Structure formats: C-alpha cells, structure tokens
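The complex appears here minus one protein chain, its other protein chains still in place.
Up next is chain A:
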Amino acid sequence: MMPTQTQLLLRTLLFWAVPLLLLALPLVTNAYVQFIANSIVIFALVALGFNFVIGNLGQLAFANTALFGLGAYGSAILVNSFGLPWIVSIPLAGVAGAAGGFLASAAALRGIRLYYLAIITLAFGELMRWLYVHGKSVTGGTDGMGLPAQSLFGFSLTDDRAKFYIFLVVAVLLFKATLNILRSRVGRSVMAVRENEVATASLGIPTARIIVFAFMWSGFVVGCAGALFALHTSYVFPESFGMLHLIVSFAMVLVGGLGSVIGAVLGAAALTILPEYLRSFPGMEELFFGLIVIAVLLALPDGLASLLRKLSPIFVERYYRE
C-alpha cells in the first residue's frame, strides 16, 4: 500500500512536528537523560550517513567510523589549532568527511566490491586510528584532545540542554537534505546502482559519478556528526573510533532497517537506549545486547522501520514527490 495525498501531507507535518516537539524535551529531562538524547541525535546522523552507502547505494563499505573520526578530530583540530569557533567547524568537518568518502569511493570505482571493498575500508579505518594515535603533536595521541568550552552568540554551549538545540537543528537539516536527495533523480540513481549497475548505465546515468557522490554525501553527514560528537563528549580520543563503534553503528542501520531513513532514527534510538537498561545486568551487558540485536533481526529482517510501515502507509518511503 502506498500513501494517499492526505497521508503524504500528514507525513510532511509529522516530519516538522517531531523536531518542534523535541524542542520542549530539555524542559522535562534530567542531565542523564539529556546526555542520552544528545547521543541519539548524533548516532541517528551516523546511521543515516552509513545507511546511504550500505543501504541505498548497496556497497559493503565500512569507512563510516573512520569518517566519523575524521569529522570529530577535524572539528577539534580546527578549534584547538586554528582557533575557529566550533559552530563553523561543523560544515568543515562535513567537508573532511566527504573528502574521506571520496577516497573510499576510489576503491569502489576501481571495481573493488563486496568483501574486498569491506576489508579495504576496514583497513582505512584502522589506518586513521593509527594516525590519531601516532600524530601526537596534533591529535594528542592516545590521550586524545579536549575541546575548550564553546559559546554561540553569547550563549554558553557547556550544558547538554543547550547543545541539544544545536544538534537538533543540524540533524533536521541533514535529514531533510538526505530526503531531498533520495526523492530526486540523484537518489533514484543511487538505488538503481544498488539494484543493477549495468542497467543503470544503459539509461544514460553516469554510474561512476553517482557512486562517488553517494560516498561523499555519506561522508559529509557522518563528518558533521563527528563535529557534534566532539562537542558532545568535549573530548576526542582514538578509542572512540574503533571497531566497536563501527559494529554498533552497523547494527543500528540493520536494526532500524537497511536503506530506511526513519530506520536510522529508530536504530540509533533503540541501540543507544538499550545499553542503559542493560546496566542493571553487570557482566552480561554485551551478551544481552548481542542477543537482543540477533532476536530483532530474526523477527524483523527489514528492521524496526518495517513495523512502522505495517502500522501506516505514511511510513512507506517513496522516492519521488509530486
């Protein structure tokens, strides 16, 4: 079932109503809940960007965490070494992520696919981590680097509630832009490459350019998320960008729903909240986390987003708009 015109209108209203309602969230949270909410916003962006390459473009590229780190370190370096205001570092961190995505796409363009692309991009991630550890003079090495207190137009950005507003605005902009892309000829081409690359080229679509773009957009989104993360934890160190982070963000994409935009939010929220509840089972947290992820994927191979689609056709994603 596809949504009707009224339902499409409702969906647009919902898209704007949810962040508007979330503006009131800091009024009802305590410091702990607010910190978790901020993490969810950032991880929703991480999952959105990751999903663009593995879900929409359909390439097994695992450079995501490396690009996230590039954004976080990029932001911290711009603030610390170049004295830029943090807010200005967000788009620049996005550009750094996009540049990293461009490098990753070079591998995909050389015809390296599937497992080979997976292992090359994993190696790229480890290489970046090596750079963070050994680039001591710039990155602070294993000790990492802190971010000095930030403010915006005279408002202090040290409180998690204040940070939340900025994070929310950046997230809404990036989600909106990603939806704009997916519902255009560009997004359809990205998915066409996933479905059948040979046939895509036969329609006059420059597949190589589409692949490069998808990697760069993914990198841009994740790079911006990295800049948010730098302020969120006000400290970046290499261990934040390791294999564990990669696996968790991969799980977020799958639990939310491969290729689904709303799934990125659901997956990020579910897998950020879950460990908090598992804290009451010390020693068993990782085990339960793994088991729950497996159970969800067995029960819902198309992720949590497929539940919403069953609930209402409002949540069926269409890749055009009239």
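A few points about this structure:
The rule we apply is simple: a residue touches a chain if its C-beta (ideal position, glycine included) is under 8 Å from a C-beta of that chain, and two chains touch if they have at least 3 such contacts; residues count from 1.
Criterion: contacts and distances are computed from a predicted model.
Only one chain is not pictured, and the protein name UniProt records for it, out of "Nitrite reductase", "Solute:Na+ symporter, SSS family", "Leucine/isoleucine/valine transport system ATP-binding protein" or "Cation:proton antiporter", is "Leucine/isoleucine/valine transport system ATP-binding protein".
When the whole complex is considered, the residue among A:77, A:128 or A:181 that touches the unshown chain is A:181. Note on the undisplayed chain: of the listed residues A:154, A:204 or A:283, the one touching it is A:204. Within the full complex, the residue among A:139, A:189, A:249 or A:272 touching the omitted chain is A:189.
Taking the complete complex into account, residues 2, 176-177, 180-181, 184-186, 188-189, 191-192, 194-196, 198-207, 213, 318-322 of chain A touch the chain not shown.
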